[in-house]
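Omission of a single protein chain aside, the complex is shown with its protein chains in their original locations.
Should a chain be cited, it is by its letter among A and B, assigned in written order, with residues numbered from 1 in that chain.
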Amino acid sequence: MQKRIALKVNGRPVQIEIDIRESLLDVLRDRLQFTGVKQGCSVGECGACTVLIDGVPVNSCIYLAAWADGKSVTTVEGIAQDGRLSPVQEAFVEEGAIQCGFCTPGLVLSTTALVESGKRFTHDEVRRELSGHLCRCTGYQKIIDAAERALREAEAASE
Amino acid sequence: MDHNIVGKSVTRLDAVAKVTGKAKYTDDFFERDMLVGKVLRSPHAHAVVKSVDLSRARALPGVAAVFTALDLPKIKFATAGHPWSLDPGHRDVEDRLILTDKARFVGDAVAAVVAEDALTAEKALRLIDIEYEVLPHVLTAEDAMKEGAPLLHENRPGNVVSSFGVQFGDVEAEFGRADHVIEGDYETSVVQHCHIESMSAFAYVDADGRVVVNSSTQIPHIVRRIVAQALGLPWGRVQVIKPYIGGGFGNKQDVVVEPLAAAMSLAAGGRPVRYCMTREEVFIDTRTRHAMKLHLKTAVDADGTLRGIHVQLLSNTGAYASHGHSIAMSAGGKFRPLYDFASVKFEPKTVYTNLPVAGAMRGYGTPQIFFALESHLDDIARRLGIDPIELRRKNLIKVGHQDPLTKNVVRSFGIPQCIEKGMELIRWDEKRRAHLDQKGPRRRGLGMALFAYASGTHPVALELAGARIVMNQDGSVTLQVGATEIGQGSDTVFAQITAEVLGLPIGMVHVVTTQDTDITPFDSGAYASRQTFVTGIAVRKAAMEVRDKVLEVAARRTGLAPAEMDIRDCRIVETALGRVVCSLEDVAMDAYYDRLLAAPITSDTSANVRINAMSYGATFVEVDVDVETGKVEVAEIWNVHDSGTIINPRLAEGQVHGGVSMALGAALLEQMLFDPQTGKALNNNLLDYKLPTILDTPRINAAFVETFEAAGSFGSKSLGECPVISPAPAVRNAVLDATGVAFHKIPLYPQVVFEKFREAGLLAQRSVDHV
Partner (left out) sequence: MFDICELHEPGTLEEAKAILAENPGLKVIAGGTDVLIRLQHGSLAGAGLLSLKNLHALEEIVMLGDGTISVGAMAPFTTIFQSGLIRRHVPVLCEAAVSMGGPQVRNVATIGGNICNGAVSADSASTLFALDALLKLETSTDERIIPMGDFYAGPGKVNLRPGELLTAVLIPREGYEGMGGHYIKYAMRKAMDIATLGVAVVCKVREDRFVDLRIGLGVAAPVPIRCFEAEAYAKGKEVTPEVVQEIARLAVKPAKARTSWRASKDYREHLIEVLAQRAVAEAVKRGGGCCAD
């Protein structure tokens, strides 16, 4: 069964005929080649496939592509603007929050959602809001440092 | 020694690629006409495939191929990612087929399907008819060795892969002489690597009829050899490409999916076929860490002098040998250059059972043996009434120590400083006093443990590394290595070494991060924490060669002798005067375009590294024990490392953070569980296998004691695997300190902790008056 959906991916309108059986992950990777969306477990247990749907972090592996109709989807490819890293990306680079890089796109997106919420988060809240991402390389330490740095900088910039 | 770039926290070269999603991993490459491969797995722990009917599966529209062992060459091959040995006696055990005709664990691969899409492939799997003759199975090493136990492989009586051991001195005599002989049993569980990227490969046959495999591997050159061996092809007819990889931790130091992916493509007429394992498959049919049981018997004097130790080790390797006995032998080799035992007797046995296959995993046998040894030392200290740190200090080896068996010499030994630093950082004495006489449901405790590890595999195996440098017209260089970047940061470290030698800023060193066996210099790959040490030597050698050539061309240009000049920040400088004589670009352009003398500056070298260096370190930890629920949490942890010169402090910290968190997982939470009746995995997914989340991971503190290792490039030694070794025994010793209860098995899972605490009388019996 096919369905035609219209959505925005990284700010650009996309119209595409999908198979209703496809996950959003399938469509983003296999059809649109947004390969920054990673597949780690297929069942929402690792967070590698996280994308933002209308600004909200969601596991794209357990989200029907059909549901993305009318939505605005952001993948990691849409974070840098005009070839410039976003402050969140900068923070990940500067803090050394990256090792194998497989969990990185999802974490960059979840952190971006926190920064863009404009809210303040305590240390424990930052950890809680990133707790849907498994990482085996870093022990999470520098990831927390990067997220807090990005939030701190965003707060400073808005003052 | 002062360096410009070595020792600095240079930003990793691939950071931008990874943070923007531009880094392409194996599954991010698409070929036209690509098919999907899926595998049918045995539901039985031990069963012979009696008959196969593939007709229904083959008839399903969209299916390109269905095959079993009967359709493949019957070649047994070894999967371990070791360099090939010219000595047949030193080769890995050849016990594996691409698909098996006899299932040896629940999940063993018996048939494969290639289809247009995953759903069709899965449907086809359900249409394969296989009749099994079910055999009795064994899940523990003890059961497997019993008389009359079912044999997994024909040529291994008693299911013993090997019982080769080593010894020196006369341990029995020491038992007679020593004041005390103290024994203890220790045990570790099956854990899994859990790299977040799955195990994945795709393969196709190219226009020249060669088999091309693109794989998420730590060891591309070894994959090439093993794919060729498994399929009976000349090695040159296989090409292996390794793009970015999403973690390996030793699991990808084994050849797991590549021969099957190649076979799938060959079965489908050479069309591209992707075989990417599901997470559930990764848990059961890649590799795990060996569960080991250790019996330690130690001769010790009343003053704490360790005289001799007898270690009996039983290693459960599962259904196939993989790295087999090498891991037990590695365990036996690493603790000797730490404590000065007059005699050691090491008796390991590696045994087949009907469980998923154990193989290489970060630490390679050492987390297991150090859990046993470092727990044992605390138990001994308690028995003798000696402070556990004093006991260790009393028995340390000294610089210049030569291992009687490997003949490796210890040239740098930072353990005393690591102990001192760790005690200070965690405020050992102060906290130790504060923790005396605790009662009540929440208790704190302090623990520590030491470790030793090697840098590479010498003298056990070949240590060969290749490096190639080409100087570009602008004076920048492009570096190619056969060593693999798997997230640890090796490309960045090699760039730093190159930049340091050549007087270049880091931005002038380009590293080709993809390995392609058609192009890449030969190197066995990422394992044994070897790359900074071994490949670092090759890279330094290649850079020195380029430097010499640069100065020769500069000499031609300036009339100065090469020895009178140096390269500094892209300029050629007359050393004595500090005077710039020309730019590096001038030299490079001469080398490319001088009508008479042009010869681009390149080097292409190999280093055959026949030396080793021991790395050392210690964990200091404070735990918080909830006596009522059995939960143990880490309140504070320090890992202090002697890895020689630290080439990149930030990357080094990253290695420590990741290694410690992996070790804490194994110490407290992680274990693969199997149904004792059927052998089926119970928790082969990331919900039920308790990989620590960000909320389960404490702040991890890394510290370094920088010794200078004469054998390493710029004084460096290994680090990658080191952090995973000592946290588990340190945590166990801290729980002992907090509660007086000695645990002998990891993980300290709440259920088990609860049982032990109750046994020890820490919990009041509940007055249960209902049923």
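Brief remarks on what is shown
Keep this in mind: a contact is a pair of C-beta atoms (placed from the backbone, for glycine too) under 8 Å apart; a residue touches a chain by one contact, two chains touch by 3 or more.
Just so we're clear, the structure is a prediction, and the values are computed from it rather than from any experiment.
Contact with the chain not shown here comes from a single listed residue; of A:S23, A:Q99, A:T112 or A:Q141, that residue is A:S23. On the side of chain B, the interface with the absent chain consists of residues 117-119, 122, 628-630, 669, 673, 675, 682-683, 687, 690, 692-696, 749-751, 754-755, 763, 766-768, 770, using the contact rule stated above. In the full complex, chain A touches the hidden chain at residues 1, 3, 19-23, 26, 42-45, 47, 50, 56-59, 61-64, 66-67, 110, 128-134.
What we mean here is this: only the chains that are shown with their structure count from here on.
Rounded to whole angstrom, the centroid-to-centroid distance between chain A and chain B, based on C-alpha atoms, equals 29 Å. Those residues of chain A that touch chain B in the shared complex are 21, 29-30, 33-43, 45-46, 48, 75-77, 79-80, 85, 89, 92-94, 96, 98-105, 108, 127-128, 130-131, 133-144.
Of all the residues in chain B, the ones that touch chain A in their complex are 9, 11-12, 14-25, 27-28, 30, 119, 193-198, 244-249, 276, 278-279, 486-489, 650-651, 653-654, 657-662, 685-687, 691, 693-695, 697, 699-700.
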